[in-house]
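Note that one protein chain of the assembly has been removed; the remaining protein chains are unaltered in position.
Letters A, B and C name the chains as they come in the text, with residue numbers starting at 1 for each one.
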Amino acid sequence: MNKFWSRYARNRGAVIGLVLLGVVVVMAVLGPFLTAQDPWRMVQRPFLPPFQDSALPLGTDALGRDVLSQLIHGARVSLLIGLVSTLAALAIGVPVGAVAGYFPGWPNDLLMRFTEFFQTIPSFALAIVLLMIFQPQLHFVVLSIALVSWPPVARLVRGEVLSLRRREFVEAGIVQGLRHRHILIHHVMPNVLAPIIILASLMVATAILLESSLSFLGLSDPNVMSWGYMIGAARTALRTAWWLSFIPGIAIVFTVLALNLVGEGLNDALNPKLNRGDA
Amino acid sequence: MSLLSVTNLTIALPKGADRPHAVKDISFDLNHGEMLCIVGESGSGKSMSANAVMGLLAEGLSVARGSITFDGQDLVRLSEAQMRTLRGRRIGMIFQEPLTALNPLMPVGRQIEEVFEAHGMLTPAARRDRVIDLLTEVGLPDPSASARAYPFQMSGGQRQRVVIAMALALEPAILIADEPTTALDVTTQAQILRLLDDLRRRHDMGVVFITHDLGVVADIADRVLVMQSGVIVEQGAASDVLLRPQHPYTQALLDAIPQLKGMTDDAPVPTAAPLLQVKGLHKQFRSGGGWLGGKPRVVTALDDISFDLQAGETIGIVGESGSGKSTLGRAIVRLQDVDRGQVLLNGRDMAALRGEALRHDRKRVQMIFQDPYSSLPPRQSIGKTLTEGQVAHGTPIAQARDRAAAILDRVGLDAGSMSRFPHEFSGGQRQRIGIARALVLDPELIVADEAVSALDVSVQAQVLDLLAGLKRDLNLSMLFITHDLRVAGQICDWLIVMQKGRIVETGDAARILNMPSSDYARGLLAALPGRDFETARAAARV
Amino acid sequence: MARFILGRLVKAALTLLAILVLNFFLIHAAPGDPAMIMMAETGSSDPQVLADMRARFGLDQSLPMQLALYIKGYLTLDMGWSFRRDVPVFDLIADRLPATLLLTMTAFAISLGLGVLAGALAARRQGGWGDTIISTVALLFYATPLFWMALMASLLFSVGLGWLPGFGYETVGANYTGLARMGDIALHLILPATTLGLFFTAVYARMTRASMLEVNRLDFVKTARAKGLRPSVITRRHVLRNALLPIITLAGLQAGQLVGGAVLTETVFAWPGIGRLMFEAIAQRDYNIILGVFFVSAALVLLFNLITDLLYMVVDPRIRLQS
Partner (left out) sequence: MMTSLRTLALAAGVSAIACAAAAQDAKMGGTLNTIVQPEPTGLNLGLLQNAPTQMVAGQIYESLLRYDENLDPMPGLAREWTVSDDGLTYTFTLQDGVTWHDGEAFSAADVVFSHDVFLRETSSRWRTVLEHVDSITAPDDRTVVYQLKTPFGPFLRSFESGSSPILPRHIYEGTDFAGNPANATPVGTGPFKFEAWEQGSYIHLVKNPDYYRDGLPRLDEIYYRVIPDAASRTIAFETGEVDVLPAGSVEMFDLPRIQAMDNVCVTDKGWEFFGPLSLIWLNNRNAPLDDAKLRRAINMAIDRDFAVNAIFAGFGRPATGPVNSSTRFYSGDTPSIQFDADAARELVEASSYDGQTLRLLPLPYGEVWQRWAEAVRQNLSDIGVNAELVASDVAGWNQRLADWDYDMAFTFVYQYGDPALGVARNYVSTNIAKGSQWNNVEGYENPEVDRLFAEGATALTDEERGAIYAEAQSLLVEEAPVAWLTEMQQPTVYRCEVKDIVTSAIGMNDSMRDTWIDR
């Protein structure tokens, strides 16, 4: 663990990223307890610029709602969407990739055709269509994002498993009479964990971006306050109140940035290529 | 005045490494036309010293102090640009892995031309001519076709010849060869060594030859330099160092070289029924092709392989890469299905088993793998690794743990190892764990596939000792697959020599190693490095 | 070679067929149908008209029947009729596709060129200032929502500074011809293409940098240094070429995706491409258009995959000479 941390900390950007992410997470977890304000409540005149009213430090939106409160509640939802959709994508992609990678022959062919197939449809367009089918509700937004983002997971896991499959410890397991399922789960998959974690950190970032893009097109749940919703809602007033788009935009940029930096740090700390002996 | 003079060279390692210096206070000289061998085990700093001479130290490494004098200038103090004018032109270098040392996307001729280009020499047309000359000189067949070939189209030996041609293109004063033959088969190695020796004489080059193989050293070295953990423990004329080593480490290294067996009479006594009967195994590999592809390429890995193995006997399967020896081993443990043939273990045909029956019977044949770094599941404790097989075959966990602990003890590791993970062990220790894993299921037969090839020579000796001891104590029956005739001689009772999927010779190990009857086996033996030295050493001992 | 291409084409055709079928069911799973929307837009309702409309669109047939007709149409390159726009889908797409291709290919070229260049520079100066700046900027672009960047860019360069047209494909009503028209279109192209390209520039820059650093560690680079080659030559001739191999894969994947991924850019910049056509068609449940665009973009993805493979064959002798 110490070794992990020291390798991680060697990347200065990664430490900055972790701090940034920490701020966002704290805001998401504790924020709603610290601010009593309902983000949907109309409290002041519309389009109050930031820093004018100490009670509303970030001003108000088109309906006179507290932007700071929206930002805090939005952090929670945006992170949640990022996290849950990533987990869901992993839940699809990891088994598909693992089975395809471990069992060459027809399971691999079948699953990879399936994956390729998903990759052939432009993912953003697919997400839009899926949301049109499901209609935008939080869990469907999450599901749609997951459905368009699992193929890279599958490909990564398949690639890793495919190369691990040729390692001698897998053959050792087979020779010992262990079941393939046992070998795959206990011997192979723990070694894929590191690349999966790295990819997952980046996928959370991508999911947040994707959600904001969908919101921009009006395709997200209107009952939850997310950053994407904030930008989507503010874009019509971009010229009148640019800060309404700017503030959540910056929040997304920083969070995505933080996640990417953390991902790079994890890569440095976990990448087996850089520390052979531990792999 | 020596050609190259290294004085008190110290190379610092980055903070956090296991020792402060990769190389500490080493000094040596190289003369014109001299072959200087640097020997040492992995981590001794031998390659690093050579890289320092080229000014090609890896990122994070730097020369802390000392000098490298060549042509009257201190290479350590030269700028990168100045260094560049020397590289290739005055100092050439050959690397270990001939596949990765060449750019896969560029024809090899072009890569050789680049040497001239880098130093602004010759016209493009003249360069092309020189390339042909060079390729001819290093003995490549059809040099002009070779020049157009890409690295992947050549064999390992051919590639290494290209790398040598490249290094020699500008007739440098010094050639640094970093383990240039380690990745090659023994016969190829012999050819390359001969070529290098030949070229050095013809061009009066000083050669720094880095190797871990004392046999090679014995064959080619004028002078030897022995390194251990970053320091030179001994240096001197080859004959002195090899035959009269002063330093205990040198001695240990020399002692660790497996000796080719002399003739003995202890031929195995055939018992009633053999433990293993291999009958008419065939296996072909096809690649390419497909429902729209062209003609598939067919490689015959096993061609009518038959032999018997008696209980308590160790049969060595030897041959060069591509001989099919590994395929044979894998077929016997059923990691590889065969096209036809039988593998009768105590009368039961393992090759015919399928599914659950196969899984159940797998415990009867176990395998020791080559690479101690990849043969243990990295994220699983040793205890788990040693018990899960037993548990899978129905042994209660407590009983399995007891047995695992007992076997660990037998292979020389304490029971506390059970809770540790592979990365906490050295290569030799991991190989012991691998052996323990094979033993723990109490198999009828063990297949060892190059089980000691990846180990340093001193560790190799220990593991061979262990195997020999186990064989004796437990009456193990073993199929020992190796490319190294010396190792085979050390542990095997009987040898099978394979070439291109066929058995070319079988017989008593001592007999084959002394009086091979097939041309192929004779060639293998002849190519074995250090044979003369072995004789000399044996003579010196006596 | 020809055999290889033929094989890939057959496989691509099968994939396309599967995509056709899946898309068909996907689209029809969405609530609402085009007749209902068109009816609703007239501000009145009449069951008879609705039924007539459905009959005219073929929506009164059973789903398998519709599917069969639809696939039969595609086999003869008939992509059906747009219910709403009352023109053949093929014409609509043929009309819009050039704009999308112009936009995305320009963005693609910008991002690939700029990205590889920046990535190579960063890798050359690994750890230095140049690297830090390039890496940081790339990361920032990477983390910025595309549509947000588009909005800000048009706000700044079109409204604020007045340098560039903020939207559209060409100056309407100017009736330029020949070179003048091309110049006009090029001017309109700058903002959307750059915005769309920036994200991918960041992707390529990061990837090139990582890939080059990895190749830098390989033995043959050491060989090249041992020859006495200059670093710039090593980078250009040895490192970059090998480092580009994974980039080709990525570029192939993204070139295909760009077509469908330009929806946001085309919306913000009012670019008359197929991304927007599709988005509007989705909202209107104009099934044939959606399916047509999906088909075309899938075909493009497969085409680019094929191009990628061919490119690999050109660049990598191992693949060229073995297959």
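A few remarks follow.
Note that contacts are C-beta pairs under 8 Å (C-beta built on N, C-alpha and C of every residue); 3 or more make two chains touch, one makes a residue touch a chain.
Please read all numbers here as calculations on a predicted model, not as lab measurements.
Remark: the absent chain touches shown chains A, C in the intact complex. Listed residues C:Arg85, C:Arg181 or C:Arg318: the one in touch with the omitted chain is C:Arg85. Of the listed residues A:Gly31, A:Pro136, A:Pro151 or A:Gly249, the one in contact with the hidden chain in the full complex is A:Pro136. Annotation: of C:Thr15, C:Thr106, C:Thr267 or C:Thr308, C:Thr267 touches the absent chain (contact as defined above). Taking the complete complex into account, residues 40-42, 46, 62-64, 132, 135-137, 218-223, 232-233, 235-240 of chain A touch the chain not shown. Considering the complete assembly, chain C touches the hidden chain via residues 30-33, 36-50, 56, 84-87, 92, 95-96, 99, 151, 154, 158-159, 162, 165-173, 267-270, 272-273, 276-277, 280, 282-285.
In this text, only the chains that are shown with their structure count from here on.
Using mean Cα coordinates as chain centres, the one most removed from chain A is B.
One inter-chain figure worth recording: chain A and chain B are separated by 46 Å, centre to centre, where each centre is the mean of the chain's CA atoms. Measuring from the averaged C-alpha position of chain B to that of chain C gives a distance of 50 Å.
Looking at the complex, you find that chain C touches chain A at residues 15, 18-19, 22-23, 26-27, 29-31, 139-140, 142-148, 151, 155, 159, 214, 253, 256-257, 259-261, 263-264, 267, 275, 278-279, 282-283, 290, 293-294, 297-298, 301-302. The touching residues of chain C, counted against chain B in their complex, run 3-4, 6-7, 10, 218-220, 222-230, 233, 237-238, 241-242, 315-318, 321-323. Those residues of chain B lying in contact with chain A across their complex are 16, 333-335, 359-363, 365-367, 369-371, 373-380, 384, 388-389, 392-393, 423, 434, 437, 441.
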